[in-house]
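One protein chain is absent from this view; the other protein chains keep their places.
Here is subunit A:
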Amino acid sequence: MAKTLLALSARQLLRNSITKPMVIQSAAMSDGSYARKMLGKREIVGYGYNGEPNYVDRVDFPLPAIRWKEPNADILALREKEKGDWKQLSIEEKKALYRASFRQTFAEFKAPTGEWKGTIGMTLVIVSLAIWTFFGLKTFVYPPLPDSFKPENRAAQLRRIIDLQMNPVEGIASKWDYEKDDWKK
């Protein structure tokens, strides 16, 4: 019984694992896909980084799945010119072709944003708030520290520890010279 059930469920799992990717793919290819609707008339030129027709500037997947700009008259004219010799194209035309396909150059999307400054600033603001909260609580909420924190009480406590010879082997009493009644030098 259990064996049959296991076999059946395993078969079902396998079938799902085989057919499911196809289902997802066909959803992406149909008109109902969100990415498809956002796409407009942009040309799908590759797989991109995850197989969806989307545009992301990434260093690990430098070639996005779609061109950045929708083709307009200027770009189509340039594409016609692109079919000829590339040496005839001016620098401006080459740049326009690049910007039609890609949004940002590597230098642009890798440029530092300076965001770290704001992050550190906000962190320090929050830390200072916490410190002010601490002092506020100390001033207005907490009772004063108990007497045992006063220096003379602590000295008395220490004297008592020494008198009781606590930790005589390696600890505090072993550092005390009982004959001279002072710390060992």
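Criterion: a residue touches a chain if its C-beta (ideal position, glycine included) is under 8 Å from a C-beta of that chain, and two chains touch if they have at least 3 such contacts; residues count from 1.
The rule is simple: contacts and distances are computed from a predicted model.
Asker: So one subunit is absent here. Using its UniProt record, which name fits best from "Sporulation-specific protein SPO7", "Glutathione peroxidase", "Cytochrome c oxidase subunit 5A, mitochondrial" or "DNA replication complex GINS protein PSF2"?
Answerer: Its UniProt record gives the name "Cytochrome c oxidase subunit 5A, mitochondrial".
Asker: Touch as defined at the start, partner being the missing chain; which of A:L63, A:M122, A:L137 or A:A156 qualifies?
Answerer: Of the candidates A:L63, A:M122, A:L137 or A:A156, A:L63 is in touch with the missing chain.
Asker: Out of A:Y34, A:W86 or A:Y178, point to the residue that touches the absent chain in the complete complex.
Answerer: A:W86
Asker: On subunit A, where is the contact patch with the chain that was removed from view?
Answerer: 2-3, 6-7, 10-11, 14, 17-18, 45-47, 59-63, 79, 82-83, 85-89, 91, 94-95, 97-98, 100-108, 110-111, 113
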